[in-house]
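With one protein chain held back, the other chains of the complex are shown just where they sit.
Labels run A, B and C following the written order; every chain starts at residue 1.
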Amino acid sequence: MSSALDHKNATTPAPDAGARGAVASLLRMRELPVLIALALLVLVTYLINPLFLTAQGVKDLLLNATIIMILAVGQTLLIITRNIDLSVGSMLGLVAFGTGSLFSAMPDVPIIAVFVIGMAFGALLGAVNGALVTLAKVPALVITLGTLYVYRGLNNAWAGGKQYFAGDRPEEFGALSVNTFLGFPVITLLAIVVVIAVAIYMSGTRPGRDLYAIGSDPDAATAFGIKVSKRVFLAFLANGALAGLAGVLYASRFNSVGATTGTGMELTVVAAAVVGGVAIFGGSGSVTGAALGAVLLTTITSSLTALRVDKFWQQAIVGVLILTAIIIDRVASLRTAKKLRISEARNV
Amino acid sequence: MMLNRKNKGRTGRLGSMVAITAVAALALTACNSGSASSTDTSSPSAGGGDQKITFIPKQLNNPYTDVVLGGGKKGATEAGFASSQVVGPLEASASSQVSFINAETQAGTNVIAIAANDPDAVCTALGEARSAGAKIVAFDSDTNPDCRDIFISQVVAKDVALIQTKLISEQIGGSGEIAILSATANATNQNEWIKYMEEELASNPAYKDIKLVAKVYGDDNDTKSFQEAQGLMQAHPNLKGIISPTTVGIAATARYLSTSAYKGKVALTGLGLPNEMRPFVKDGTVKEFALWDPAQLGYVAAFAGKALKDGKITGAEGDTFTAGELGERKVEKGGLVIVGPPTVFNAENIDKYNF
Amino acid sequence: MQQTHSSRSGPAEGEQVPVLSLSHAAKTFGPVVALADGTIHIEAGEIHALVGENGAGKSTLVKILAGLHHPDSGDFQVAGQSVQFRNVAESKDAGISVIYQEPTLFPDLSVAENIFIGRQPKGRFGLISKATMVREARKLFERLGVPIDPTRIAEGLSIADQQIIEIAKAISLDAKVLVMDEPTAALSGVEVERLFSVARSLRDRGTGILFISHRFDEVFDLCDRITVMRDGRYISTHRTADVTVEQIVREMVGRDIGALFPKTPAEIGDVVLKVDGLSRAGVFRDISFEVRAGEIVALAGLVGAGRTEVARAVFGIDPYDAGDITFDGRKLRPRNPQVTITAGMGFVPEDRRKQGLVMDLSVARNVTLTLRNKYTTAGLINGGAERRAAQEWSKRLQVKTGSQEYAVSTLSGGNQQKVVLAKWLATDPRLLIIDEPTRGIDVGTKSEVHRLISDLAGRGIAILMISSELPEVLGMADRVLVMREGRITAELDRADANPESVMHAATSSAGGTL
Partner (left out) sequence: MSETTSTTSTAPAPVADNTKPLASEPKGRTGAARILMGRDAVTIYALIAFLIYAAIAIPRFASPVTTGFLLLDVIPVLLIAMPMTLIIITGDIDLSVASTAGLTSALMGVLWAGGTDIWLALAISLLAGIAAGMFNGFLIAVLGLPSLAVTIGTLALFRGLALVIIGDNAVANFPKALTAFFTSKIGGTGIPTVMIGVVVVMVFFGVLLHFTPFGRGLYAMGYSKEAASFVGINVARSKFWLYVGSGAVSALAGIYWTLRYTSARSDNASGLELAVIAAVLLGGVSIFGGKGSIPGVIAGVLLIGTLNYALRLARVSDVVLITVTGLLLILSVVAPSIGSAIRQWRHTRRVRRSFTRKAT
């Protein structure tokens, strides 16, 4: 009997399963359709209007995607845990205006300090959301709808009619969104680093995997001993910090920051995540997918302009994309379910 | 996502009720004591009695608007209003001004000065205000002429249009493709200017080599204007110049140009605030642009309102009134009052202005 | 009746400190006493069985061990150290690993990840090494001898496979104490044998194992000692070699089985429900049976055998691929519960909180929920008529509640079950499907529910009862249909139905021990 633990000659999965599995899992990857759609879009646009992929064109495409990309990454952390943060636009606005104020109060502040302060400020705002959601155990949708208003109100009260302009900020700060490195704008590189870092965190660390577990089945996660509240709180905090980073970058890139900066961004961000294959009910999806979703959405805008297509179509196309994304997910999951059911039926 | 079906407590009701009412009351106390936008003039001057004027801009918290309203408040005090107020929406949508007009009607405000987001959407509400005895002064952006008593225009619409076409023609050397980046598609003032620009470009032989290839709208939103500017470059590779007859649009476009490869290659002019445009003029992105003194707009609007309310004028063609330190103004055809000629700003003179 | 009240009996051998020792633990939920005296002592290197009827307090005891519940009183020691677990993690850290009856996997995560969640093996840069994780998982499955792909996601796995994964998880934890709450309920004979050999080798390595099962053959085959519980109390502990099955059963039940269920003979009438060749791919196959008026037909079998699924398909909740359902001579349309209800069928589901009742609504509204269309005037609900009907039915079933207006969530489990019954009786049904009629109900109310069911049959209502409790099945049913792995494997008359015949048909591994 004692041999059971060392017993080796049980049915071993075929060794080549690994290679086949790799191809299969590549095909299963939810990022793939987004990537293909993006590639097609860029290609078609380029063929019709070659200017689309000039150095400046590429730079603009990347810059446009940068801020939404960072926000989508943060939002994905939350959606994966079955939460949501609708207040990102308001948080971004507050931090962006805060960045302007900071430069105006202390023109010589080191740029790195601005990033740190901006992210800390964002993290604080995110922490308020997280604390309300996890301590009071109320749905994130309602809480962040509330803080969407509250933060926007604070921003208006703080800024009033005041705006800070690009000229009020040091040139090196603005240059971050102008200068390029290997053809990539500096802030885009920063965003890509963020995406990679968070992607590694989500797939390669235990706390990251815990987030998936929480979203997959919150009750099971509790039963399993995962500190659900703590993880969710930290996810809100991280999302806030990323919104803060996006706010600082916004101030670097755009001309003015004021009371209305970032209004209405929340739905674009959620849309980017959904298009990127993040399941709205948690448990699956990746930050890479969400980032690609963000790039796809912003690229559509640029493509339509470059193609001189009536820009009125843009929003409708975004809507169709979102619906397509969720229908794809649904069809895929139904097919898997059916396949599994039938294969098991054969086993019986 | 809102699946944490855990907490379904249904007590604490009294608590939350008390809390809700407390917040409401608190909010009101806060507003009664120190409302940011209300400044009661300290010395109601002779003859003013207890007349009140309220300014309703397109949108609060907009720098250009703030300059206009600064002049308006000054004018209101000098003209002898007992108090002047500024109320308005946080977003410049067509219908958002209506409830403010309604509240002012009910508050018994004597003069409502408004910059309309949509010429028609505010009409019914303004009509009710007038039947309640209020005088309506439109400024900056006109309403439907039937709905107001008088319109205080920056300058002669045609002049504004002409100066911008002249500037762009100079900057692009009299030939090439140009585009217009405007505010919202329904903005009354911008549309009128654009109409004159198009007429001028078509009729004036000096501009026969200039081709207007696109009109886009940035909705007076920094981000959107920025991206529209970017789109223009891509869609029209031969673009030589852009006219942006709106302060938000010109600043956003300047920001894009100055940070892109198009800096110095594509000319930009339009209407902008000197304080906002200063860095772009200095770094060479923008050579020259124009604007009137926005403060004068509000200033004259206040005096016009006073004259209307006192019955000195009716808004008919030929009426005249004195607008404080700016002297006498005459009402022109269609109830129009012109404030003054536009100023052209460039690297030499821009430091002399602070608004 | 034998009195083996050795409640103070610690480990019989004395000198060895038990690896886990719980003494006189009590746990109440409001007025409900779930556990009055939970006592168990598990030694390193033994497999210890815990037996008792449903509701004896086994699950509560397991939850205390797992750190999910905090006992109101009692002494809890692990390896001689007093412990008080505040949460699951602390229990896990102390070396206690629990496998639940119903596996709790994360459906979106891969199988390997489900096994290693929270302690994934790390590779370079301190990051999770997926390759190592998959390799380790594969090793575990090899050891268990099951071909599950560790890279697939858990969603869509059969209960048996989910159970295997739970076991793999616990094995990988190298737990000091392994608690298995009915792990074999959904496993086939081969899988059970495999599991047992793993369990034995774990024991030989010094792990203490607590094994909970209703299958006496397994208990006697596998375990070294047996602890019996009844009505939330510790009864006795025996060495397996020293006792017989009969002895254990007597201690478990504490009274004569026959007297428990007041089944009154009823006149059996015409066929009410006829199911013919019902199949659903992967769920059940070729199911045919009849239920007659006044007859109680029990659908027996192990959890996961497909009993509930058949009932749901008959009622119209789930679809089916082939077969016919005839009710009162008329063919029923699939997937339309509304038509089924109108035709005269009722369904008392197994999960009261999720399926049977709307917990936030009042007693009255729950009772009349099935009759939404009955008490209406011109399409509007007639509140008075509704309340009167609810009043009448609650009275008839003796639902104990302060008011008809109280939310049903304020009632005890037994009274909630009565509300569910009332709800269906109010529709004047011809056939009632009752899934696990007495699950989670205290012993007192239990016999009340049984009497009710018996009465209903007496009044000519056909009853299709699904039950996992063998005594309930044997005591109540006129006829027993036994299901295994999606098929009906036996149809037994009341006279032929006994523990052996039912268990034999339910498990392919001939369970002739009892």
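Everything below uses one rule, namely that contacts are C-beta pairs under 8 Å (C-beta built on N, C-alpha and C of every residue); 3 or more make two chains touch, one makes a residue touch a chain.
What you see is a predicted model; the values in this text were computed from it and never measured.
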Next on the checklist: As a test of the contact rule: which chains in view would the missing one touch?
Outcome noted: A, B, C
Checklist entry - Given the contact definition stated above, which residue among C:F85, C:Y100 or C:F116 touches the chain not shown here? => result C:Y100
Item to check | Contact residue for the chain not shown (choose from A:S104, A:N179 or A:Q315) | outcome: A:Q315
Checklist entry - Thinking of the whole complex, not just what is shown, which of C:L357, C:L452 or C:A477 touches the missing chain? => result C:L357
Checklist entry - In the full complex, which of A:M29, A:L53, A:I200 or A:I280 touches the chain missing from this view? => result A:I280
Checklist entry - Out of A:M29, A:I48, A:L154 or A:L189, which is the one that touches the chain we can't see? => result A:L154
Checklist entry - At which residues does chain B meet the chain that is not included here? => result 1-3, 5, 7-17, 19-21, 23-25, 27-28, 30-32, 35-38, 60, 85, 87-91, 93-95, 98-100, 102-103, 105-108, 118-121, 123-124, 128, 144, 184-186, 217
Checklist entry - In terms of residues, what is the contact footprint of the unshown chain on chain A? => result 132, 135-139, 141-143, 145-154, 156-157, 216-217, 219-220, 222-223, 264, 267, 270-271, 274, 280-281, 310, 312-323, 326-327, 330, 333, 337
Checklist outcome for this item: Listed in rising order, the chain C residues that touch the chain left out are 29-32, 34, 63, 66, 68, 70-75, 84, 100-105, 107-108, 154-157, 159, 162, 315, 317, 336-338, 340-342, 347, 349, 351-362, 365, 369-370, 372-373, 376, 379-381, 402-403, 405-407, 409-410, 412-413, 423, 439-440
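Going forward, only the chains that are shown with their structure count from here on.
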Checklist entry - Which of line, ring, star, complete or other matches the graph of chains that touch? => result line
Checklist outcome for this item: The distance between the C-alpha centres of chain A and chain B, rounded to whole Å, is 36
Checklist outcome for this item: Per the C-alpha means, the centres of chain B and chain C lie apart by a whole-Å value of 72
Checklist outcome for this item: Listed in rising order, chain A residues that touch 2 or more other chains are 282
Checklist entry - Where on chain B is chain A touching in the complex? => result 1-4, 6-7, 36, 60-63, 65-66, 90-91, 216, 221-223, 226-228, 230-235, 237, 248, 251-252, 254-255, 259-262, 275-276, 278-280
Item to check | Contact set on chain A toward chain C in their complex | outcome: 1-5, 7-8, 10-13, 17, 21, 25, 200, 203-206, 209-210, 212-213, 215-217, 219-227, 279, 282-284, 333, 336-337, 340-342, 344-345, 348
Item to check | Partner chain B, residues of chain A touching it in the complex | outcome: 49, 51-52, 55-57, 59-60, 64, 79, 82-84, 136-142, 152, 156-157, 159-163, 165-167, 174, 177-178, 218, 253-256, 258-261, 263, 280-282, 301-302, 305-308, 311
